[in-house]
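Remarks on the structure that follows.
Here the complex is missing one protein chain, while the rest keep their positions.
Chain lettering (A, B and C) follows the sequence in which the chains are written, and residue indices restart at 1 in each chain.
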Amino acid sequence: MTDKLRVALIGYGFMGAAHSQAWRTAPRVFDLPKDIEMAVIVGRNEEAVAAAAEKWGWQEAATDWRDVVARDDIDVVDIVTPGHSHDEIAIAALAAGKHVLCEKPLANSVADADRMAEAARASSAIAMLGFTYRRVPALTRARDLIAAGRIGEVRQVRAAYRQDWLVDPAAPLSWRLKKDEAGAGALGDIGGHAVDLVQFLTGQTVEKVAGTIETITKRRPIETERVGIAGRGGDEYGDVTVDDLAIFTGRLSGGALASFEATRFATGRKNQLSVEVSGSEGAIAFDLESLNELHVYDRTADDLDQGFTRVVVTEPGHPYLSGWWPAGHMLGYEHGFSHQVKDLVEAIASGDQPTPTFDEGAQVQRVLDAVETSSADDSRWVAV
Amino acid sequence: MTDKLRVALIGYGFMGAAHSQAWRTAPRVFDLPKDIEMAVIVGRNEEAVAAAAEKWGWQEAATDWRDVVARDDIDVVDIVTPGHSHDEIAIAALAAGKHVLCEKPLANSVADADRMAEAARASSAIAMLGFTYRRVPALTRARDLIAAGRIGEVRQVRAAYRQDWLVDPAAPLSWRLKKDEAGAGALGDIGGHAVDLVQFLTGQTVEKVAGTIETITKRRPIETERVGIAGRGGDEYGDVTVDDLAIFTGRLSGGALASFEATRFATGRKNQLSVEVSGSEGAIAFDLESLNELHVYDRTADDLDQGFTRVVVTEPGHPYLSGWWPAGHMLGYEHGFSHQVKDLVEAIASGDQPTPTFDEGAQVQRVLDAVETSSADDSRWVAV
Amino acid sequence: MTDKLRVALIGYGFMGAAHSQAWRTAPRVFDLPKDIEMAVIVGRNEEAVAAAAEKWGWQEAATDWRDVVARDDIDVVDIVTPGHSHDEIAIAALAAGKHVLCEKPLANSVADADRMAEAARASSAIAMLGFTYRRVPALTRARDLIAAGRIGEVRQVRAAYRQDWLVDPAAPLSWRLKKDEAGAGALGDIGGHAVDLVQFLTGQTVEKVAGTIETITKRRPIETERVGIAGRGGDEYGDVTVDDLAIFTGRLSGGALASFEATRFATGRKNQLSVEVSGSEGAIAFDLESLNELHVYDRTADDLDQGFTRVVVTEPGHPYLSGWWPAGHMLGYEHGFSHQVKDLVEAIASGDQPTPTFDEGAQVQRVLDAVETSSADDSRWVAV
Partner (left out) sequence: MTDKLRVALIGYGFMGAAHSQAWRTAPRVFDLPKDIEMAVIVGRNEEAVAAAAEKWGWQEAATDWRDVVARDDIDVVDIVTPGHSHDEIAIAALAAGKHVLCEKPLANSVADADRMAEAARASSAIAMLGFTYRRVPALTRARDLIAAGRIGEVRQVRAAYRQDWLVDPAAPLSWRLKKDEAGAGALGDIGGHAVDLVQFLTGQTVEKVAGTIETITKRRPIETERVGIAGRGGDEYGDVTVDDLAIFTGRLSGGALASFEATRFATGRKNQLSVEVSGSEGAIAFDLESLNELHVYDRTADDLDQGFTRVVVTEPGHPYLSGWWPAGHMLGYEHGFSHQVKDLVEAIASGDQPTPTFDEGAQVQRVLDAVETSSADDSRWVAV
């Protein structure tokens, strides 16, 4: 490997745009130890992928990921396809000695995820999973505070990821609503983020779960055109085969209970990931709708001074902020992806495995799988 | 009965202060159909109850509630004792033909609650339960909007009541932490409010539940002095016999799922009752920390104009506001108690049973009971 | 004087209701050193004042304040009439040896205010002015923090009092819009609150001002019925003779600049008094729409931890909170009036002059007068 990393992006949907933005931006913001070349983007539709290459600045377009993964001039394979294809691509890429960045969820089944994790462990290449919210500076900062003991012992956790794009009965039956392609619904798509985030923030794992998933709207118009994440449908209807609401409770390895909600039916909430960690000495609270803010409570302060402090996480010393703008200049959604590229490139340069690992991804899949099992078994506690 | 209502208050703790305030205030704010006389306050400690009478403006103090309940010159019995004594007092009062206002929880057991509800049904007197949050104007308004169809069909609900006074390990073992006196812990005390509120707002009942309760801190210093709601403890320790955290899911009669949390371990949240009802056409959101505000989402508005509207519920036409201050002048916690007195007195005058009834209170107890059953049975779904 | 204070209330409008509430409530919440008797309420309309006495719980109604002020059995005269009558009543009451509580503004002219202040200084009775916002616990707390040096040296101040009840062109020409009765408009009514609050918080005086006042809507329907603060109007129109918007800058005695706005045209803002004091070591921010919250910034904290801390000012140790509810139970608008009664009664018992004094009230009038002068003189700086 040279000082240059040549990247192949497999997939070109919404996540393709976000990852392209990150590969393009990170080297211009941070001092990366290696140069980045956006070498090739891969998709099955030749015309569409060529347009994506042109639009997003990839040197080439290709239609067969197997060819690309085997190429000598590719160092990094970045996978942003639907979940059901992650295992095959990632395992092939790792086998070919490529570094892999895989968008979440790691896979659509625990079995697939485990095989991927095994492949990652067996490889000397870097394998990293794309739970980018870990790299929202306010959340990285929250993790740092908790790890430093600033809120004491974790006593309880509350996490929710709430969207509303399925409230509309006309929202069509896209791939995200089909179990064979998406793996799971709200649970797998956004519930996975919530689980990962709680585990990341607390440094603990979810050891057992009890909960319920359900599909509120069971039939929808079959998608005739893909537009944005929702698309458009026609007159024919099909069955929604994934959940659109999941409510569950988890027991953390440290003993605390965590409540989780993942929903696409929270009317008015477009993309609200919120989390609160309550500890013996303090608490932290975060809401993705105000993604530059971290609210920190210090129970050791004088009674008359206690309150949640709204920290605007844009100081030069805050995580990832050194590369950006002066204090008080807000970051947005896509910055987490640039931070992910930064950490991945630094990991490749140093050879130190970054987080989240594929093992962590497989563990999240086991948590989600246990939720499905619990839901099917009268909501009983199920060990992860 | 004359045009005058002579009231006896049984109990003189924190709720005694709140109810006294309400009996004193409501007639001065609203045009009540009957005059109120704060006749007698009852407590076991002669000196303390005499002081309370003097402080809060009751004409007399007494130590035996049985005597008072039997007196001909008493029209209304208002019960603010701990939950385990509610049934005996309320049933005796109803038997004596008195109107009864009973602070929540209705009783400490479903059996007691059912006997109270039966007594209430058998009586021609008015029996009313004290879930005062129904009478926070913003919540009454929310109920009105939902009943009028403004948010369409209820799709999911999220309710939490979060306090933090038990995070301190020095918080003593007060009566609120003993099962024989308090009946239940966070679940019964504040979880009951959340359940009642969800049922009130949606007009639906919780038909089955699945959940977990637990006691995070299991031993505490035995209380040596009662101060405020928390008190002070000494060197000896005893067992906490109630839960301090409850997380559960309920299935509403209309089919929607509702998530509930009741906690005394939410570090930094002093008294945060929050609820969000998501519907097919809109949503409402409320937080008791901003009790004059109701957030209303209208999904039928133009896409570009949609958002949660922060309605400051202090307009003259808003519920209960006619008697208070001009628009924009905030109400506080205790106003709900005055609204409760208003509605009770009007009900006594009209003879129309007000809500919440004892039947509703018994039903809430059944929901809470089912949560305890579920928790003990591996968190399985339990019918209410 | 006995251990009992017999109070006469002169006036029975909106402020009459608020003051009655306070006289009724304060003795029930706080341990006052003297008993309160709500002796007599005075108004020119015999029927209306009798109804007010009945409604609010005054022992008697009377129509001639001169008689009442002269009575031997009256200890305290509480004045809530329009501003133009304050001087005559207050001076007579002080001359008769009564303690006086006078609602703001102290008077409609500096000359009147000065005579009142002189009368207060000459009397051995207590004279107190009713700027009740000083007694919102969050603001009292803010003053304490600033006085203790917690924000360092005051560098700049920003204060605004914003209402919107005149945006409606149909809002009638009530007494509040007539210079001879109200003295001034937004400037005098709510701008006075802002000036007093800034002086109270900083412990400094406004020494010179420059600004502009104006009347946005110059003619309105003559009021035919008084309802709430706005009333209803008919077909005839008259001239608005007071300002409805005032914007001005003040130089504080400590050297800092303070910006002020008082408006009745801030569409959507019902009663928003906001203030922010920026200091060399920190800042405080407050908004009356969230009156239980004080936002405190500590610039001496670690850079990465700095932020505004939202303190919910309901802890038992916070100002005035000892008498109220447990932590987290919100207070409302009227509580400031009860706190005012508490402080007045304690001052009468101790003989120590409470604040705000009539001198302070006269000084506020001089500030407002200087703003009018500045506005008429091309907005130039005018010494107070």
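The criterion applied here is as follows: contacts are C-beta pairs under 8 Å (C-beta built on N, C-alpha and C of every residue); 3 or more make two chains touch, one makes a residue touch a chain.
These numbers were taken from a predicted model, which means no experiment stands behind them.
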Candidate in contact with the missing chain, chosen from C:Thr212, C:Thr241, C:Gln353 or C:Thr373: C:Thr212
Which residue of A:Thr81, A:Thr140 or A:Gln163 touches the chain not shown here: A:Gln163
Which of C:Ile247, C:Leu368 or C:Val384 contacts the chain that the document leaves out: C:Ile247
Residue touching the undisplayed chain, where the options are C:Phe14, C:Tyr237 or C:Trp381: C:Trp381
Contact footprint on chain A, counting only the chain that is left out: 14, 17-18, 20-21, 24-25, 28-29, 55-57, 163, 165, 228-230, 269-272, 288-292, 312, 314, 316, 325-335
Residue ranges of chain C at the interface with the undisplayed chain: 151, 155-156, 158, 160, 164, 167, 169, 210-212, 214, 216, 245, 247, 249, 257, 259, 261, 263, 265-268, 276, 278-283, 285, 297, 299, 306-308, 378-381
On chain B, residues whose C-beta touches the chain left out of the figure: 141, 296, 303-312, 315, 317-318
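We take it that only the chains that are shown with their structure count from here on.
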Superposition rotation for chain A onto chain C, Cα-based, multiple of 5°: 180
Chain occupying the middle, per Cα centroid: B
Farthest chain relative to chain B (centres taken as mean CA coordinates): A
Approximate Å spacing (C-alpha centroids) for the pair chain B, chain C: 35
Whole-Å separation of chain centres (CA-atom averages), chain A against chain B: 41
Per-residue overlap in chain B, given as positions that touch at least 2 other chains: none
